[in-house]
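For this depiction, one protein chain was excluded, whereas all remaining protein chains were kept in their positions.
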Amino acid sequence: MPSKSKKSRPGTDRPISITAVVDCVGALASRSLHGNLYLYDTNRAAGSTGLGTEELRTRVRAGDRLLWNVISLECETYAAIDAIVVDPEVCEPERHTYPGTDITYWTATVKPGAPDVAHYQVRLRLGTRTEPITTTLRPALVG
Amino acid sequence: MNPKVNIIALVDVVGALSDGGLGNGNLGLVDDSAFESTGRGTPDLCTVVQPGQVVQWSALAVDVQTPVEIRDIVFLGPDGQPAGPARPDPEPGENLDVNVWSGVVPYLAPGVPHRYRLELQMHEGPHAVLHVDSPALMCP
Partner (left out) sequence: MAQQLAIIVLVDIGGALRDRTLDDNVYVFDNMRFQGSTGEGTGDLVTAVNGSYWSDGSQGTEQVLNWLPYALGGIPPTVPRGYAAERSRQIDQQALDDLRALADGADDEAAGGVNRIRRDIGTRVRSTRGARGLTSRKVLDVTGRPVSGADAAAAHNYATPIITDITGEAVDEKIIYPAEYGSPDMVTDGWYWSATIDTARPGTYAYTMHVQLHELVERDAGLRWEAVDLTCEARLRVVTEPKRNAFTGGGLGLLPVYPAPPAAPAAPPA
């Protein structure tokens, strides 16, 4: 009888990607991400909701690997995640760089015993602005 | 004498919005006046024109996929402040691209820079409009 939950070796599956699409010029003109941010993930089939909004709710389970990255609507404009602010009991995001580039992404592994709903904030660096801009509304990881 | 003089504002939109200002190389003004204009490539352009010539302003984004439009051009009075009645603010979402910023140079006291405020709009929001008071028109 096939096992219900297909176990694979850790680190060999594709992580759940969470992508922030940001209208950089709009965000800089209003100094706010509100109305200028669209969040998506690759876990809609498992029950993620709020795709395309600032309040994405990503369905996660303990042990899931998460990867955050960012896409700018103006393709030549710099945008990078400066920090992901989340309860360290839930996960501890770390910054990485694509080998051979200076382009960053963030990863984390969902810890066991995390609460059912864990809100977090994303802080973005945009354009040449030295001060990062933080999300106004809070996306969440939901169990 | 060419009957028309073009003034083009080249704007680094992302740089200007990031800095919250048009300094720091975020704005360069150039013209095609046949006379010896000064400050070309800077926000301090002084365009030398003659009465009767038509001056036309336009704005271009250096980062080509970003929006920039001229929101207003107002000549300054002797106190360095915009003179004359204020033009009404554009409606939100108004297509500023239909505006043609051109006019005939009237008689101007020669040798005196007539400074103007150039107001630029980049996207929408409380920090979307930036201006400089440094450019000028001057008759030789």
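Here the chain labels run A and B in written order, and each chain numbers its own residues starting at 1.
The definition used in the following text is that contacts are C-beta pairs under 8 Å (C-beta built on N, C-alpha and C of every residue); 3 or more make two chains touch, one makes a residue touch a chain.
Nothing here was measured: the structure is a model prediction, and the numbers come from that model.
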Which displayed chains the hidden chain touches across the whole complex: A, B
Hidden partner chain, touching residue among B:Ala16, B:Val48, B:Val68 or B:Leu120: B:Val68
Residue of A:Leu33, A:Val70, A:Cys91 or A:Leu141 touching the missing chain in the full complex: A:Val70
Missing-partner contacts on subunit A, residue numbers: 8, 12-15, 17, 19, 21, 23, 25-26, 38, 40-42, 44-45, 51-52, 67, 69-76, 79, 96, 98-101, 103, 105, 107
Contacts of subunit B with the absent chain, listed as residue ranges: 51, 54-55, 60-61, 64-70, 73-78, 83-84, 93, 95, 97-110, 114, 116, 123-124, 137
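Quick note on the criterion: only the chains that are shown with their structure count from here on.
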Separation of mean Cα positions, subunit B and subunit A [Å, integer]: 41
Subunit A contact footprint on subunit B (complex, rising order): 13-15, 17-19, 63, 65-67, 122-128
List of subunit A residues in touch with subunit B within their complex: 24-26, 28-32, 74-78, 126-129
